[in-house]
Each structure stands twice: as C-alpha cells, then as structure tokens.
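The complex appears here without one of its protein chains, the remainder shown in place.
Chain IDs A and B follow the sequence of writing; residue 1 opens each chain.
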Amino acid sequence: MNFVVDIVVTLKPSVLDPQGTTVKEAFHSMGYSKVDDVRMGKYMEVTISAGSKEEAQGKADEMCRKVLVNPVIETYSFDIKEQEKQEVN
Amino acid sequence: MLRFGVVVFPGSNCDHDCYYAIKHFVSDKVEFIWHKSDKINELDCIVLPGGFSYGDYLRTGAIARFSPVIEQVKRFARQGKLVIGICNGFQILLESGLLPGAMLRNRSLRFVCKYVSLKAVNTSIPFTCEISKNDILKIPVAHGEGNYYIDPQGFEELKKNNQIVFRYCDAQGNIDDASNPNGSVYNIAGICSKEGNVLGMMPHPERCCDARLGSLDGLAVFQSILKSLTLSH
Partner (left out) sequence: MMEDKKITKELVYEHGITDGEYEKILSILGREPSFTELGVFSVMWSEHCSYKNSKYWLKKFPTTGPSIMVKAGDENAGIIDIGDGLAVSFKIESHNHPSAVEPFQGAATGIGGIIRDIFTMGARPIALMDSLRFGKLSKPNVKRLLDGVVGGISHYGNCIGLPTVGGEIYFDETYEGNPLVNVFCLGILKHEDIALGCARGIGNSVYYVGAATGRDGIHGATFASEELTDEDRRPSVQVGDPFMEKLLLEACLELLQTDAVVGIQDMGAAGLTCSTCETASRGNAGIEIHLDKIPQREKKMSPYEILLSESQERMLVIVKKGREKEVENIFKKWDLHAVNVGKVTDGNMMRVFFHGDMVVEIPAKSLADDAPVYRREYVEPEYFNRLKNMDLSGVKIPADLSDCLKILLSDPTIADKSWVYEQYDYMVRTNTVVLPGKADASVIRLKKTDKLLALKTDCNGRYCYLDPYQGAMAAVAESARNVVCCGAKPLAVTDCLNFGNPMKKEIFWQFKNCVEGIIKACNKFETPVTGGNVSFYNETSNGAIDPTPVIGMVGLIDKEEYVTTSGYKNIGDTIVLLGPLDSSIGGSEYLSLIHNIKGGALPEFDIDLEKRVQDCCLFLIKSGIIQSAHDISEGGLAVSLSESCILGSGEKQFLGASIEISLLDERIDGILFGERQSRIIISIKPQDLESVIAQADTFGIPCTVLGKVVPDLLEIRYDGETIIREPVSGLSSVWNRELASSMA
C-alpha cells in the first residue's frame, strides 16, 4: 500500500522567525492590523509504501526525527492518508 | 610536517580556497578528502570548508551529515584531533551534533558578504593560541544562514564551559547590536567543543591569509593550529 504523508515543519515557538516577522510587518503596513503573529514553516509531501498505516506512521516519524527536522530549532507534525489508486497508463 | 585534510562535498565551494591558503601559507601537506570516503589517511587537522554542501536544500548542512566522511570526522574528533568547520562547515558541525546549537536565516533575510570585526574571547584553545585575548580580527563573512541560535540552557552551558570563541564587534571592539551582521545570539561568530578540539566559525579565515587580498588576520587561526600541533608532536 502507498501512503501519502503530509509533513509540516515549523520553528519552535521560542525561536525567532525573521521571515514570519517580515510577513507580519507587511500585513500591518497593508492595513491588516489584526494579524497578531505569522510563523513560516516547511511543507513536505512524502509518498511511502508500507504494510499498514501504523507502519507508515512509524517510518514517517523516524524520517522526521532523523532527517527532516532539526530538533534544536524545529518541531513537526504530519498527517497520513492512503494514496488514491493511480490512473492506469 | 603537519598534515591537513580538506573535506569536499559536491557543493563545497571554499574547498580550493582553504587548500590554497593552507598550502601556501601554513603547511605543504594538505589533501582533499572526498565526501564519499569511508577511510581517511593519517591527518592532524580536518577542515570542513564553506559552500552549499548539498545545495543546502532542507537545511544548511542537513544532508551533508549523512555523508560517509562525517562518521570519519566524528571518530577523528573523538580522538581529540583538530576539526575546524568554516561557514557551511560550521553548519555541518551543528547538524551532525559535534557542536551545540543551530543556524537560522540571517535576520535581514539576505545573504551578507563583507569584512566584519571579531573579538577573540577564548584564546586558550588550539585554534586561537597565537591570538591575544580580546584582540580584534578583521575577517570576512559570506552567508545567508549565520544567525546562531541556542536555547537559554545550552547558552549557559556554552558560557560555563568557555566555548564561545569569537564574537562580532565593531572596529573598536564594542560588542553591540549594530555590529552583529546576522542576528546571532550574544553576537556569537564561533564556538568550540567542550574539549576545545572542534571549532566552528562563520567568518572565513582562509580568505585573509594573503597580503594581496587586504587582510592577514585569518592567518592567525591557521598559525595557532600549526603552533599547537607542533607543540603536541
């Protein structure tokens, strides 16, 4: 079975995010004064094959910890769904 | 003769500069180490040069730490031998856990290339033994992600263990926000391991070892390495 893992990596709340701050300031200068905070992050879509959803989950978590995330500054979360059948061709 | 090795990742671009500076001004015995190497020759000091090791996709230095050579570098460091990471090399040392902390994008969100002033605040390690404490060095930086971050607890550790080696300052030696080119915590430009045998620094000492390029201050770092190695031999 193929699973699609949607992974979101963001900077930890305690870490300053200069990109997010810049975007927030841009919002404010455009008149969106109600924007309190902007945090930027990374989105990754990983397709993996696994015997079960649990197995995929385990793999995804391991990949996040080992490669995709630097735990010093970043946190992550992900969603897993089974991939829809590919169209034949 | 002391033996230096310069690690070459596919995206390294200061590898030749390091090689050239060492060869011409420090030690005749210098060799390149290909990142796929799982064995390295007898060496006294390993240099992780600047560049964009693997295009710096994901995070700077993030992929490089999976190169076979990094295991060798780790083993080398565990033996107490000298490892210096410059710019991207520093980022790799952080990602591979040889040094604490992490790099964020510069607070300007822009790449910055210019000469900066550094204060040498720890001159008791092999990389700075030829520099007088609180001396000011003029060495260029060139990076997009040199904004050093460490959590408060880790920062206390750094201070306690005297691991902070270089701090950004102005020409007169004042350490303030205006002289911080990237937003680093505590104006940190370079740190070392607890044992003092692994140094990571964002500025490029290899770019100022040649009088023809305007400053000789980078040579002080390499001369320190040379002296400490000569003494220990």
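Simple rule for what comes next: contacts are C-beta pairs under 8 Å (C-beta built on N, C-alpha and C of every residue); 3 or more make two chains touch, one makes a residue touch a chain.
In this text the structure is predicted, and so the values were computed from the model without any measurement.
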{"item": "Displayed chains contacted by the hidden chain, counting the whole assembly", "value": "B"}
{"item": "Listed residues B:P126, B:G144 or B:G183, member touching the removed chain", "value": "B:G144"}
{"item": "Omitted-chain contact residue, chosen from B:R3, B:H16, B:K74 or B:R107", "value": "B:H16"}
{"item": "Residue in contact with the excluded chain [from B:K160, B:R212 or B:H233]", "value": "B:R212"}
{"item": "Chain not shown, touching residues in chain B", "value": "10-14, 16-17, 20-21, 50-52, 54-57, 110-114, 140, 142, 144, 171, 204, 206-207, 210, 212-214"}
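By definition in this document, only the chains that are shown with their structure count from here on.
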{"item": "Intercentroid distance (Cα basis), chain B paired with chain A, Å", "value": "31"}
{"item": "Of all residues in chain A, those that touch chain B in their complex", "value": "11, 14-16, 18-19, 22, 67-68, 70, 72-73"}
{"item": "Residues of chain B that touch chain A when the two form their complex", "value": "58-59, 62, 66, 94-95, 100-102, 104-109, 147, 149-151, 183"}
